[in-house]
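Partial complex: the chains shown occupy the same locations as in the complete assembly.
Read from first to last, the chains carry the letters A and B; within each, the first residue is number 1.
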Amino acid sequence: MASTGSEASSRHLISFQEVQKHDQEGDCWLVVNGQVLDLSNFEHPGGAEIIIQHAGSDASTAFNRIHAPGILKGLAPEQFRGDVDQSSIPCPVNPKDLAEAESKEVPTPEGHPKPPLHSLIALHDFEDVARKTYSAKAYAFYSSGATDLVSLEANSQVHKRLLLRPRVLRNVRQIRTSRKILGFNSSAPFFVSPTAMAKLAHPDGEIAIAKGCGEKGIIQTISTNASFPLEDIVAAGLPGQPFFLQLYVNSERSKTEELLQSAHKLGIKAIFVTVDAPVPGKREADERIAAGNLTSAISGAVATNDKKGGGLGRVMARYIDSTLCWDDLAWIKKASGGLPIVLKGIQTAADAKKAAEHGVEGILLSNHGGCSLDTTQPAMLTLLEMHKACPEVFGQVEVYVDGGFNRGTDILKAIALGATAVGIGRPWLYAINYGQEGVEHVCDILTDELVTSMKLSGITDVDEAHPGMVNTAMVEPLIRSSEAHPWIAWTPKPRL
Amino acid sequence: MASTGSEASSRHLISFQEVQKHDQEGDCWLVVNGQVLDLSNFEHPGGAEIIIQHAGSDASTAFNRIHAPGILKGLAPEQFRGDVDQSSIPCPVNPKDLAEAESKEVPTPEGHPKPPLHSLIALHDFEDVARKTYSAKAYAFYSSGATDLVSLEANSQVHKRLLLRPRVLRNVRQIRTSRKILGFNSSAPFFVSPTAMAKLAHPDGEIAIAKGCGEKGIIQTISTNASFPLEDIVAAGLPGQPFFLQLYVNSERSKTEELLQSAHKLGIKAIFVTVDAPVPGKREADERIAAGNLTSAISGAVATNDKKGGGLGRVMARYIDSTLCWDDLAWIKKASGGLPIVLKGIQTAADAKKAAEHGVEGILLSNHGGCSLDTTQPAMLTLLEMHKACPEVFGQVEVYVDGGFNRGTDILKAIALGATAVGIGRPWLYAINYGQEGVEHVCDILTDELVTSMKLSGITDVDEAHPGMVNTAMVEPLIRSSEAHPWIAWTPKPRL
């Protein structure tokens, strides 16, 4: 207790390391919800042991499970030592190295047991469970979006503004949902959009996704920032199971060449080149929580804190080559041994057209799930923009969309408006909370919802879906069909 | 208490059957708001009896009537055994068989006495009382809508976006609200839209509706999934009281033929063929609560849980024939002995036109109360779409609308825009909370509101209502008048 006097004057920020020193009866500090409490002389009605077991540590979870916050009001002012310095708290997910991490489950917050998988009946249920059971860092990284979340929210809202126009009295007993994506069979018109570092959520990470996809006939696009080596993920699949690879080009281009050659050897079927993130967007929720020393097993990107914060999305993007441009596509094609190229992140009809001119096999209309530049339009609007500005491109490349797709109706609308398939991203990160089984359950839910939506719309094959099924009136006024501003004539004069 | 040690380690899910074993002093478990509490050693200030009476059961209702949730914070951690497995809780409405159920009132949650009927002055009052007094399952089944509730909410919101344009200084002392529906007298331009399993709410179920309608001169459409036999419902009516029958066609078509012949013999006046639900919509609130073994006395559909959940709306729809198509209408007509046919669930002008071409007597524009396919438009928009696309159909068939009608102003707008009558659905399920009297009170409220709205609009007969009374400007931009998309030329190429 000798140290009490000196710390008392340093109210405000106290490092967690300092708290850890007071870890015994008679000299007992705890952190509760960010506050440092000195309970050295506190008598708990339930016995001293209840307190002592948490001495020198963060007891928030145990506290919150039992007590209402107001109970702290009963403490004397001098029992409040100050606030813990958040930056000094060790990352909740802090594996010493990845090998070790693989062998033990990422701990979920105490007291929030997961409900049984069968009780989850919609994709939003998975997000709800993730919010309650993932570490704060994992949930922030997965769920966050750029700055003011305008695009993130627009992505899911846009589906509510596209109305379905169902036809009745048609025989809808037999339904066919299968599609070909770049020539490969998919049991339904959706695929796994790439997302980074799935192991933050579950030790099986991308492996679980690969196995679930194999079981359900869905194609997985593997992220360059996956937490498992590419060969391990591919090896987890069934014989002949198709995979795509998402590509961030490394400033050290030789590394990218190695990766593409490796992909080619592993039988990867296509390369999805990300084009909407030469630099990472600003994801504030992600930045506000310290990142552990995570490493991607593919790109080698390491997540560490820097002076801007702990944004996983940002620090893992440091190696990305922001000079990448159209002329580099030929190099990627060649380095991959001629694999089909899909551009991920096309956001205007003008770039869709340019992509087709460059001979790519597909484009994924996307605003990066609302994580890159905020206030960009949802992919569904870019799809409509293409119909206005360059309908011919639908005949030249396959067109995919992603961002905010959570329902069978969402998927049906995209297909009806000309998309070949829909990319599903975040939901898998919430699904693997239940490992492979969770992935399969999400596939089942989406397919089941799609089947119901098709029957209720009066069609029996996804290939019958057509634009007349969708009333786009609510979003039409937003569609721009030209790169020039429609009524501002001014153009910039480049600086001399 | 011997079992305490072993269960303590199995924190998380505990079956309700396990809870039931601890039902005595000294070994006393209770469920409160989903948590399993071990109160074996707990001393209640009000005496032990208060606790013991609930030993081994769910005491949530009694608890919540007296205590604030926070009081549980005072318990020690070991007194929280875990969470009860929701799926193991017996259905709150679990009649062994229907005959037995008829003899006893469905229990309402304790502690929520119904306010006196005369204090309910608007339809939303009935829903408020139902929310508080119905079993959770009954309320979920009645009130739920498909997936994201977009259509459910749009149904009621659309009326707030249609403005009335009242004229003044007209003699409005005498008002006439009566209409003919398919040639049958109705005291007001609304009727009972079919809804399933009214007995979940009140033992008199559809019988109470029949009697109330008889008293008030309103026509009831009986659901194929009614909880009473068709003949009993008809017999409850006054001599000559007209009834309509809603029809789900059974995959075993002979059963449907029997039903139609029976309907014909019982003097049913018209058949409302449901065409917007070849499969049931996904009503999540309904799915999340276990269904009891309910049986419809007409269709014989039995409500039981399956692996997707306990959705009454879904499991009771299993017998429905999803191959039903336009050509089958002639068969229905013939099997019913030539009764007038009304198609319930028309959602586009194109199908309205097709219905008229097939010679039906009426169409009910409906999105199934927002319970079938989500993000479809409210019936009022389909009504407007018909004016744009096929105004001639108003001269060929009678046109009805339903979904979200709760006010006299709502009804007046529909009539002014050309509907012959308005279907009222859910409100009757909340009205029968008060039996026949409740049904009559709802009739009175709607008619009274309609009379007031007519007077304040400056008309004296519903037949004087006309489109100029309604400012439709706010919804007009949403109206589509063609089955083709207005500006996307692309059409799907059917799969080879």
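Convention: a residue touches a chain if its C-beta (ideal position, glycine included) is under 8 Å from a C-beta of that chain, and two chains touch if they have at least 3 such contacts.
Only a predicted model underlies this, so the values are computations on that prediction, with no experimental measurement involved.
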Note that 2 identical chains are shown, then give how many the whole complex contains. 4
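By our rule, only the chains that are shown with their structure count from here on.
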Quick one: report the Å distance separating subunit A from subunit B, using the average Cα coordinate of each chain. 38
Which residues, counting only subunit A, touch subunit B once they are in their complex? 46, 65-68, 71, 113, 116, 118-119, 121-122, 159-160, 162-173, 176, 384, 387-388, 391, 394, 407, 409, 417-418, 448-449, 452-453, 455-457, 461, 463-468, 470-474, 476
Touching subunit A in the complex, subunit B uses residues 11-13, 70, 73, 76-77, 83, 86-87, 147-148, 150, 275-282, 284, 287-288, 307-309, 322-326, 328-329, 343, 345-348, 350-351, 372-377, 477-480, 482-485, 487-495
